[in-house]
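Only one protein chain is missing from this complex, and each of the others stays in its spot.
The block that comes next holds subunit A.
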């Protein structure tokens, strides 16, 4: 393929690229090109009690393709989960993240695995961005043994300790004090790492959040509170639930930054900025202005409290995957067809993972009693009829 470079759009030298082009030739364009590209965020940042980071973000082709691939994968995964739910393979609660992928992907790009992330129940994509596999996701959603929580947690309880992903929490707002606790542990152990505690606009009105923020500010903890503002707390719009929907300002004494959450580069820039800030100065609040296409959960159609026009409008103008696609195309890093091929590959990957997860067995009945306590206390659990299932909690 011939990659024609427009010199005006970047500062790279065409000479460097020509050998690469010929090497890649007819293959798909997973470019390993790391020559810097500068992109502008969609809107400037607004801040509260701090400086704003620059609108210009350094990236490169490799990162662009990574972003595209990851977000397309997440999108595909969530839509597949939707179908699985309707086929009753996933039961209970299922909260989908499509539309908000840029937050997960942008954040991950700015940090390392030593930094901690904790979020609420809309956690499938955050889990994947922290290194979770599709099989673990689908197996957990279907309650199988290969799931990340061995089938015992479900959609709202994904965790990955080895990459410092702390879940996965069902009770609104309860994860924020946990997140500040993670930050405390990081400071205590001198990790030089930060914690991102994610919550939604609905959770922003929980008292425990402000309590945790107060303590974090007093103790100078490297906690970054990230409000994923998708403008609806289940069925209640933000203006009906919050007197001040400027969530980035709600920290009062804690500085805040408002970010376009549909722009992965803005998210990346903000997270880099926040990490630097938190390590030196204590907690900071990031408000990610984002949007979810699905309803709150699978039992919510998502159209009783907002219009379909609004949803399609956002999808047309601000969709995160489309933005990256346009960036890639405008920088001539790939053709439409190549991107479509990537998406096809992703689709196949997701389908394979689902098939594999379907084959996976359900947990053994003895699993009911494992992991109640960390170390056996010899506590006996009686079966309902006193004859069977009499177990000693291991």
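Here is the rule we go by: contacts are C-beta pairs under 8 Å (C-beta built on N, C-alpha and C of every residue); 3 or more make two chains touch, one makes a residue touch a chain; residues count from 1.
We take it that contacts and distances are computed from a predicted model.
Can you match the unshown chain of the complex to its UniProt protein name from these: "Coatomer subunit epsilon", "pyruvate dehydrogenase (acetyl-transferring)", "Trafficking protein particle complex 10" or "Regulator of G-protein signaling 6-like"?
"pyruvate dehydrogenase (acetyl-transferring)"
So one chain is hidden, and I want to know which residue out of A:44, A:131 or A:235 touches that hidden chain in the complete assembly.
A:235
Using the definition of touch stated at the top, determine which of A:203, A:278 or A:298 touches the missing chain.
Of these options, the touching residue for the absent chain is A:203.
Kindly state which of the options A:43, A:218 or A:362 is in contact with the chain not pictured.
A:362
Where does subunit A touch the missing chain, residue by residue?
Listed in rising order, the touching residues are 91-93, 140, 143-144, 149, 151-157, 169-174, 202-203, 205-208, 233-236, 240-242, 304-305, 362-363, 365, 367-369, 372, 379, 381-387, 389, 393.
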